[in-house]
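Report on the structure given below.
All protein chains of the complex are present and in place, except for one that has been dropped.
When the chains are written out, they are named A and B in that same order, and each has its own residue count from 1.
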Amino acid sequence: MNSIFKAGTVAIGALLLSTGAAFANPYEKYEGTTIVVSWPALSHFNKAEELIEEFTEETGIEVEVDALQYLKLRDRQLLEMSKDEGEYDIVSWVVMWKGEYVSKGLLTPLSQFYTMGSLVDPSYDINDIADGYLQNGGIVGGHKGYMPGKSGAMYGVPFGAETSILAYRKDIFEEQGIDVPATYDELRAAMAKLGEAGIPAMTSRGKTGHQVTAGWLLHLAPLGGKIFDDEWNPVINSPEAVEAAQVMREIAQTGPKGIPTFGFGEASAAFLQGDAAMYLDTLKIAAMSRDPKLSKVDGKVGFALHPVGSRCGSETGGFAMGIPANSQNKEAAFLFIQYMTSKKGDQRMVELGGDPIRISTLQNNADKFPDYSVVAEQLPCADPDWRPLIPEWNELNIDVLGQALTEVITTDKPIQPIMDAANEKARAIMEREGYYLWQ
Amino acid sequence: MNNDAFRQLWHYTALIILAAMALAPIWVMIATSFKDDILVQDGTPLWFFFVPTLDNYEYILTRGKFDRYLTNSIIVACASTIMTLLLGGFCAYALARTDFRGRNLMANSTLMVRMVPPAVLAVPAFAFVMLSGVNNDLMVLTFLYTALNLPFAIWLLFGFYKQIPVELEEAAIVDGASPLQVFFRVLLPLMKSGYAVAAIFTFRIAWNEFILALLLTGRKTRTLPVGAAGFITDTGVEWGRIMAMGTLIVIPPLLFTFFAARQIIAGMTAGAVKG
Partner (left out) sequence: MTAELPAPVAKPRFESGFLTPYAFITPALLVMLGGLLYPVIMAFYLSFYDWEIGRDLEDAPFVGMTNFARMMTDPQVWEVLWVTIRFGFWTITIEMTLGVALALLLEKPIRGASVFRTIFILPLMVSPVVVGLIWRYLFDARIGWINYYLGAWFGIEPQVWLGDAQLAFFAIVFTDIWQWTPFIFIIVIAGLQALPSEVVEASTIDGANWYQQIFLVKLPMIKSILVIALLMRLIDVFRGMEVMLIMTGGGPGRSTELLSLHIYNRAFETQQLGYASAISVLLIAIVFGISTLILTMANPMKSRADV
C-alpha cells in the first residue's frame, strides 16, 4: 500500500513539474543528461576539463570526455558519426576535416539551434569571436568550399583555434646579440648565427606525413606561395614553395636534433625544455610556456609577429566544436558549446591556462599576457587560404608533400626536382578527382 | 682446469650474457615505470639505483580508465580463449579421429587461413562495424580473435589428440557412451596439457593484439594495449606512465612464461608462435 501511495505522489509531482514547464533556468530541462565529447589530448583541452566540472555543477548536465591524440581523432569520429547511434554528442575537429564531415552529411547545422529562443544566450555575442577563427573552423561551403563566402553555413564554433606567432628565448637572443627577426631574411640570418654558435636555433615539426607538411606550410604563406592557383593547378614547385622548402631544410640543419621525428608534441617540448631558441608555430606555445608542468623556460620567452616574407601570412588552424548528426542529445550539446565559448567561458579558459577565441578576451587580458597583443595584431594576417581544406588535401598532405618534404629535410638533394616530382603527383591526384572537368 | 669444466664455464657465461640481453629491455621498461619525469627526461640510464616512485602507477590506476581497459581486455581475452578451445577442440578431435569427405581440404585450408595478415582484416572489419551498425565492439573483437586463433589451436590440438590411443574411446563406446560423452569424459581429462598450451597461446594473442582493437573499439570498449598507446599524447610521450601501463600489460604473459615455460616451448616447436 505504502509503496503504491509513494509512487503515486512521485508521479503526480512529476506531472506537476512537467505541465508547469516553468523551468528555473535554460539548463534544467537537460539536467541529468550525459553528453560525450570527443576532443584532442592537447594542453588547451586538458585545461578545459576543469571548466567542464564547473559546467556540470552549474547546469546538472554530465559530461564525459574522450581525449585522443589529435591525428587519431578523425577515424574514431567518422566511425562513430556514421553509425545509426554514435557515441559522441560533440566532436572537435581539426579545421582541415570540416569539409569532409559536412560533405558526408555527418554534422548538424547550428542554425537550427540559433532559431530556438530557449537555447540561445542573448549575451553570447558571436561577433566578438575572432572572425578568422570562426570562418576557418566553423563555416563550410563558402568560397572554394572552405573560405568565407555567402554560400557558407555554420557547423561549428572555434575552441582551441589558433594562428601562428614567433616565440623566442629572450636570454639567448640577448646573449648572442640577435634582434628579434621581423622578416624571413632576418630569421634565416638569426638561424645561421645561432647555428654557428652551436645553439639549436629553431624547433619545428618534421615527422613524415602531416607534421612535416604543417611545418613547411608555416613558411609557404609568408614567402608568397600557395598550394593551388585559382584553377586548381598545383604550384608546389613554384620558386616560393621551393624557398619555403629551403627554409625547412635550414631549420632542420640548424635546429635541435631529431626534427625529422618531431610531431607537434616533440617540437614544442624541444622549445619548452630549453633545447631550441625559437618556435614558430601555433600561439598555443605561449600558454604552454607558462605551465610549470610542461615548461622549463617560463619568464624567458618573448613573443613577436610571424616574420614577413613577401607578405604577412600566418596560420589558420586549430580546432572547432560541432554536433554530429546522429547525436541523441543535440540541445544539451549546443548548450555545452555555448557555455564553453561564451565570454565567461572564454575568460575562464584563459585563467585555467588555455587560449581565448574572443577579441574582447584578448583585449581584457593584454596587460597580463604579452602574447595577447601580438596575437591580436597577428590575426588580420591569418590566411584563410593557408591550406586548401578540400577532401583531397588529406592525400596531398600526407602522401605527396609529407613524403617529398621528408626527402628535403633528411637529404642534401637539390630541392627543385623533389618539388617538381611532388607537383606532378599532386596534379595526377587532382586529375583523378575530376577537378579539371570545368576547364 | 679440465676440458669439460672449461666448456661448462664458458657455456654458462654465454648463456648469462644472452639472458641479460633478452631481459635488459624489459627491465628498462620496469625501471622506467618507477621513475618520475625528471629522471626520465634526464636521459642518464639508471638501472637500479634511483629513488623509485609509485606516481605513475597511482596515476594510471586512479586517473586513467585502467579498470575499464582491464575489464575489456579480460573479457575479450577470456571469451575468445574459451570459444577457441571449445570450437577448436571439437574440430581437432573430428579431424584426428574420423575420416570424412573434405577432411584434407579442411586441414589444408585451416593452415592457409592461419596466414591471413591482420592488416587485411582491418579494412573489412572496420567496414563491417560501420555499415552494419553493430554496437558491441567487444563481441566483434572476440569473434575476430577466435577466428584468428582457431587455425593454430586446431593444429596444435590435432597433434595432442593423435597421441591418445583410440582404444580408450572404443572401450567407452562399447560401454554405451555417446560421442559427446566420449569427448568430455574420456578425452578431455587426457588432453589437459594440450588445452593448456592452446589456452596460453590464444590468450596471449588476444591480450596483446593492437591493430584491430585500435580500429574497432570505442571509448568504453578499449583494451589495455590501446589504452597504453593513448599515453603517446600531443604533448609528447608520457614515458613513465606508458611504461607503467606496459609493465602491467606484460604481467599475465610473464606469469605464463614462468609457470608454463615447458608447455610454451612445446607449443612453439609444434608449429609457430604467432597466430
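Just so it is clear, contacts are C-beta pairs under 8 Å (C-beta built on N, C-alpha and C of every residue); 3 or more make two chains touch, one makes a residue touch a chain.
If you're wondering where the values come from, they're calculated on a predicted model, not measured in any experiment.
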Neighbouring displayed chains - absent chain, whole complex: A, B
Residue among A:Glu100, A:Asp281 or A:Asp383 touching the omitted chain: A:Glu100
Identified contact with the non-displayed chain, of B:Ile60, B:Met191 or B:Ile264: B:Ile264
Chain B residues touching the omitted chain (full complex): 7-8, 11-12, 14-15, 18-19, 21-23, 25-26, 28-29, 32, 40-45, 83, 87-88, 90-91, 93-100, 103-104, 106-108, 110-128, 130-131, 143-144, 146-148, 150-151, 154-155, 158-159, 162, 166, 169-170, 173, 178-179, 182, 204, 207-208, 210-211, 215, 225, 228-229, 232, 237, 239, 242-243, 246, 249-250, 253-254, 256-258, 261-262, 264-265, 268-274
For chain A, the residues touching the chain missing from this view: 75, 78-79, 81-82, 100-101, 104, 106, 206-209, 257-261, 275, 394-395, 398-399, 403, 406-407, 410
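Going forward, only the chains that are shown with their structure count from here on.
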Geometric centre distance via CA averages, chain B-chain A, whole Å: 40
Chain B-touching residues of chain A, taken from the complex the two chains share: 36, 40-43, 46, 64, 66, 68-70, 75-76, 79-80, 82-85, 87, 263-266, 268-269, 273, 288, 294
Sites on chain B touched by chain A in the complex: 41, 126, 129-130, 133, 135, 215, 218-220, 230, 232-237
